Structures are given as structure tokens and as C-alpha cells.
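Structure first, then comments.
Every protein chain but one is kept in place in this view of the complex.
And now, subunit A:
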Amino acid sequence: MNKSEHLDSVIKTHQITKEEKLLNKFRERNKEVKDDLFEHYKGSIYNPFNSGSYAKNTAINTKFDFDLIAPFKRYAFGTKGTLKEMYEDVYDFLYEKYKDVAKVKKQKVSIGIEFYADSENDIVKIDVTPGRELNEKQYIEDSKLNLYVYSRYGKFDAGSERIQTNIQAQIDSIRNRATTEKDSIRKIIRLLKVWKKTKFDYPTKSYFLELITIKAFDNKTIAGNLWDKLKTVLEYIKDEVTKDSFTLKDKGNSSNDLADTLTESEKRTLSNDMKNILDRIEENDENIKTYFPENAKFKEDKKEENKYQVKGSGFFTIPPKNERFG
């Protein structure tokens, strides 16, 4: 089989434009939440804005990642207000506002609003990340925010108030590279997201995969067809992520190291997963379909008249004597 052709089809069947109707539902809910936040915290909040893969131009149609950043003013929660108080206040507001129509839950640094399935069985999920400017009016100058860490986030402890970043810079840096290098970086990021979607709650953040892809392109010669490029990036992740010297600088704050968002054991898992993908595809090209599946919903219908078949004249079988599964 031609692996690059398959990967190309994976990307095509995951294009967000194929899910325009669902995308519009996300856009509408996103606007609703944004307007509610702005109205409720009038005078204490700057304009909420989108981050996440949709804003970064790296989205796939099975996971839109509508993340909304709520940038609060320094004294929005009183002169002695803590980041924890900010996080809890936003959670309480969103919970009260949406509890009848959505599941509202606390996440690592954000609050997830998962709207119940509509009549077409579509589920819209918006993540809201509250952040607070470092000093009064400083956000206007530097776009920097402090985030609250609700639950353990790699090396960041729960209850930590130390994540400081410039989310707008994060978005811009990824979007710029993903747009200008759309045949390489953007495609590889999307393929890695398709792979991530095949896993149970995988600890590696999409932002981590975006940054490590860009770092691979900056440090390795990545050329050839789509499979060659993907293979080089997978090898790079496998070889580099567990090294003590490995760092992944946050584009929003170079003193933040995204490598710290994974524990040592999670890094080993990521490296092993990359090794497994490479080994299994090396053994048999067909295995690429398991790790990088097309979105069946948009696969072109090759309508052959296929049927289940029988080898002889009857159906009766006693299955083979011994078989081992693993």
C-alpha cells in the first residue's frame, strides 16, 4: 500500500470544512459563553478570545478544541484576590449558568462545559481558561496572564499559581508556522492529533504535540513524501522526549518548559508509543490504518459489490484447534 496516499486521505477526511454544520454549533456556543462571561464580569475582564486548535489552524473534525481564554484584570477579585478565588468564581458562575444544559467540570487549568447532545446527537464542548494580568493594565502592554492549576499538571502541583504565559503569543507562533508550512508542519500536527484521538485520556497536550513537531522541523532535515516526514517526526519524538536535556519552551513564556507538563513516566510512555507505531508500520504497512485512521464518515465510497463469502458449500465449522491472542 502507499502510506503517503493513505495519510493524505486521513487529512482530507479530517478537514474541519467537512463538518461545517457542527462547526457552526461550536461557534454559536462559543459566542454565547464569551458574551455571558463579558456581561457577568463587565469592567473586570478584557475581551475573552479563542485559543485552541481552531484558532491555531491545526484542528481536525473529530475534535475542534474550542478553548476560550478569559483574561481578568489584576483586581477583578479584590486587591488580595488569589488566582484560586478567580478560578472558583468563574467555575461557580459557569456552573450556575449552564448546569441545566451542560456538564460543567473543573479541569487542569480550565473549566470544561460539555453541552448535552442535541437532537442530532452532536455534543459541543467549550473549555474556559481564566487568567489574570500580572499587574494593573499590564495585559494591554504584554498580553501576559497568570493561570491557576486546579489539578496536577505534569510537574506543576495542584493549587499552584505559577503558570504565567502569553497565550496570544502561543497562538500566533503555532498559527504562523502551521499556515506558512501547511504542507509539512500543519499536516504532521493534524496527523499526530488524529493519532492522539485514538487513545484513552492521553496526558500529552495538543500544544505539546504542536511544539514538538515544530522543534523537530527546526532540528532535523525533514523531507520526502508525507510518510517520510511523519516518520522523521515520530523518530525525533521517540529519541528526544526522554532525554534529561529535552526542553520545550512555551512560546508565551520562555521560562515555562512544556516538557514539565509530562511526568517522567508519561514521557517514557510517549516515547514507547512512537516506537510501537514505527515498528508496527515497519512490520506491515497496513498497520498505519490503525494508528492513523481515516474519518470513516467522509471516506469516499468505493462501492464494490462486496459480500461475505463461504469457501465451500456449507457453513458448518468447528474452529481451528488452538489459537493464541495477545
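FYI, a residue touches a chain if its C-beta (ideal position, glycine included) is under 8 Å from a C-beta of that chain, and two chains touch if they have at least 3 such contacts; residues count from 1.
FYI, contacts and distances are computed from a predicted model.
When the listed names "PadR family transcriptional regulator", "ABC transporter permease", "Ion-translocating oxidoreductase complex subunit E" or "JAB domain-containing protein" are checked against UniProt, the chain not shown comes out as "JAB domain-containing protein". Interface residues of subunit A facing the missing partner chain: 121, 198-201, 280, 283-284, 286, 289-290, 293, 296-297, 299, 301-312, 314-326.
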